[in-house]
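Note that one protein chain is taken out, while the other chains of the complex remain in position.
Chain naming follows the written order as A and B, and within any one chain the residues start at number 1.
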Amino acid sequence: MGALHRDLPPRQGRTFVQIAAIVVVALLRSTLPVLTGDIPVDKRRSTYEQMSADTKAMQDEDTANPGMLWVLDGDVAWRTRTGAAGRSCADCHGEASSTMKGVAARYPAFDANRGAPVNIEERINICRTEHQRAPVLAFESKELLALSVYVARQSRGMPIESSDDRLTPFISAGRYIFERRQGQLNLACVHCHSDNWGQKLAGIPIPQGHPTGYPLYRLEWQTLGSLQRRLRNCLIGMRAEIYPYGAPEYVALETFLMWRARGMPMESPAVRP
Amino acid sequence: MAGKRIDQPRRKRRQVATRRDALRSAGAIAAGVAFPTLWLRRAAATPADMRAAIAKVVGDAKLNVGRVKLEIPPLVENGNTVPCTVSVDSPMTPEAYVKAIHVFNEKNPQPNVISARLSPRAGRASIATRIRLTDTQTVVAIAEMSDGSFWSDSISVIITLGACLENLI
Partner (left out) sequence: MASALINVPAKAKRGEIIAIKTLISHHMETGFRHTETGVPIPRDIVTRFVATYNGEEIFSAQFYPAIAANPFITFSTVATESGTFEFQWSGDNGFAATEQAKIIVE
């Protein structure tokens, strides 16, 4: 399956995307406009609604949802002491069901130390290295997925929140990626997911592509996977060049997609075909 | 990219292809001789394999059609996880009950899917699971009754494939 995970050092300095973001923002108005290409807020639909009844049933029932297997593992990992500091997540954060409520719904969140947003997986690794003094967990590893889905599960049903002004340049950078043509097909994400959602592509209805249920159990993968993994799949499908795991382009895209889905309820862990 | 030199006369280009082909088939034969099992393994089963697998279970008995209801959605979003339910019309008493339920397919590499053993303690002869189907094909469910009779149902399933796959292969 190739090298799926790579451990990257924390991002430093300005990336091309960040510079592009600043330029784009300077050209746009200072607030975040809903541009004419966007799906109207009231017409937004979760991919859940386009699934078959059987797949919906798989997601709805906790004991039939394979994603819950990782939530069980995450519950154990939350309480396991690890690292040179010998601390567990629970030692600082207590019971996730109360302290983590709503957290995943507002990630990626701005990290003041880094001057940029971080997603849930990166946040967990920051906690591990800085507070537990434990090594980073590889992207898409069982352990990182277990912890991130455990945290995301605590936000189930809560509306996605994207109201931090500091995220504005990164949302614009993500929008730039979402709307630019790329790859051998010279296709932009917006062409399918905003302009032609609901129509069929290879027999499957095109979803609007909201990240309401991540990390999710994808039937195609037969395992749980993160939003970054899905975005990589999209880029491969478009025959575009994929960024490595942890690239700031993914975080910018995630930040934009969460803004695009603001107000929609979280479904993690979802099930998708 | 070798071999695409336009200035070369056609004759020569054809010769190069032929030589390459000869080498390729020689290599394949050599591989086959060294690893004979690779030649025997088929990529996919055939309806004949499914019939053979069913014959192993049913033997000489007559395979009746009916009493069994095999439920698979007619159009499946992803062949990796296909919901499959088999229910059998049976009182499930110690005198008349379903001994076993077998499911077969015709195009996966292997014809068997699941074999379940039941008893009168089941109360209801019904099982549900999630299976893998490699391609659009027929699936057959067979119920083995306590009186030695066999009943079956079959269904045709269309498998679609997602648009943006992870692997390029």
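In this section, a contact is a pair of C-beta atoms (placed from the backbone, for glycine too) under 8 Å apart; a residue touches a chain by one contact, two chains touch by 3 or more.
This is a predicted model, so every value here is computed, not measured.
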| item | value |
| --- | --- |
| Of B:Asn64, B:Asn112, B:Thr136 or B:Ser154, the one touching the omitted chain in the full complex | B:Asn112 |
| Residues of chain B in contact with the chain not shown | 80-82, 105, 108-110, 112-119, 121-124, 126-133, 169 |
| Contact set of chain A toward the excluded chain (per top definition) | 1-2, 61-66, 68-70, 72-73, 222-223 |
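As a convention for this text, only the chains that are shown with their structure count from here on.
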| item | value |
| --- | --- |
| Inter-centroid spacing, chain B versus chain A (mean Cα positions, whole Å) | 36 |
| List of chain A residues in touch with chain B within their complex | 1, 51-55, 58, 201-204, 206, 219-222, 229, 232-234, 236-238, 273 |
| Residues of chain B that touch chain A when the two form their complex | 73, 75-78, 80-81, 83, 160-168 |
